[in-house]
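Handing you a structure now.
For this depiction, one protein chain was excluded, whereas all remaining protein chains were kept in their positions.
Right after this comes chain A.
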Amino acid sequence: MYVAVKGGEKAIDEAHALLAERRRGEQSLAELTVEQIEQQLSLSVSRVMTEGSCYDPSLAALAIKQAQGDLVEAIFLLRAYRTTLPRLATTEPIDTANMHIKRRISATFKDLPGGQILGPTYDYTHRLLDFKLMVAEQDTSDKGLSAELEILNEQMDSETSEAVIPRVMDLLNQEGLIEKEQPIDDIPVDDITREAIKLPADRDVRLQNLARGDEGFLLALGYATQRGYGHTHPFAGEIRLGDVEVEITPPELGFSICIGEIEVTECEMVNQFKGSKDKPPQFTRGYGLTFGYSERKAMAMALVDRALRAEELGEPVKSAAQDPEFVLMHSDNVEASGFVQHLKLPHYVDFQSELELIRKLRANDSADNKETTE
């Protein structure tokens, strides 16, 4: 006789054991360390920290290891951990003009104060598989090159570390052709990890949501705007990568203190704008910011941020990327992944109900047919 799906508990335990085995892979090979992931898969670490909303490279690396390199799963792990952390303080806004720059480019001006700094980028690499990397250890004869690199690094450090490199946007806006940055006010920013998003959402909420949003989703939406679905005529005003200080102001002190540095990628898009009833023709802005080195994400975020300002700027809202409710409610990959995959859970009660309905409808149909033929 059929025994109603007993033994779920044991099956789950066995599944976990199999998973651990699969994660470990071939036993004769050395196990990956969290440090190796943090150092050598740092772009994965950046993405997991950004979408996981938690700046902690070693925990992000641990999540990547635990998730077998599945970044969406790793983001989920980091988020679930993050929920349990207490809120100790709110930081002051970071000042990216005071960034310790590692990379800084502008596509709108040929040269500018502070210069174009290419930094570590894949941009001009030829995407040819480098078979040298198949061998574990780097060839030691490369020492000469690394010495050269060291000098280069030092040179860059001395040139950029102390100097404040103002952002292109502030620097070249003497004419007032680019819309002004909104001044910092005292209104506390909402925290979408503590309260449900209320619609329509202000820009603080939108930007938070985009920063946590799935890179692939934002990339596709940003791309769609370029192809005409909510076109914004974007230019990469400035992209910068580097370390910034994080400060808090403890109430008992009354002044701010630095609690550490984080690496961030910032992108400011400049977008053409023909003007409206209240605003003269000018350039508008879209903004993207991520933890670590996540340039593609920061750029896509800036495109979508600008597209979402359509209503504010009096542009017609016609495309998905311009529709805040569509974008904000579907950008989160932890939510999306969970709900798509919940289809794996048993639905046999619902399915049984549908079976009954289909049978009933078919019975009605054939009864009707009989009547008409008779």
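One rule holds in what follows: a contact is a pair of C-beta atoms (placed from the backbone, for glycine too) under 8 Å apart; a residue touches a chain by one contact, two chains touch by 3 or more; residues count from 1.
We adopt the following convention: contacts and distances are computed from a predicted model.
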| item | value |
| --- | --- |
| Among "Anti-sigma factor antagonist", "Alpha-D-ribose 1-methylphosphonate 5-phosphate C-P lyase", "NADH-quinone oxidoreductase subunit J" or "Oligopeptide transport system permease protein", UniProt-listed name of the chain not shown | "Alpha-D-ribose 1-methylphosphonate 5-phosphate C-P lyase" |
| Listed residues A:Arg24, A:Lys198, A:Lys279 or A:Lys318, member touching the removed chain | A:Lys198 |
| Residues belonging to chain A that touch the chain removed from view | 1-2, 4-9, 11-12, 76, 79-80, 82-84, 86, 193-200, 325, 329, 334-335, 337-342, 345-350, 352-357, 360-361, 364 |
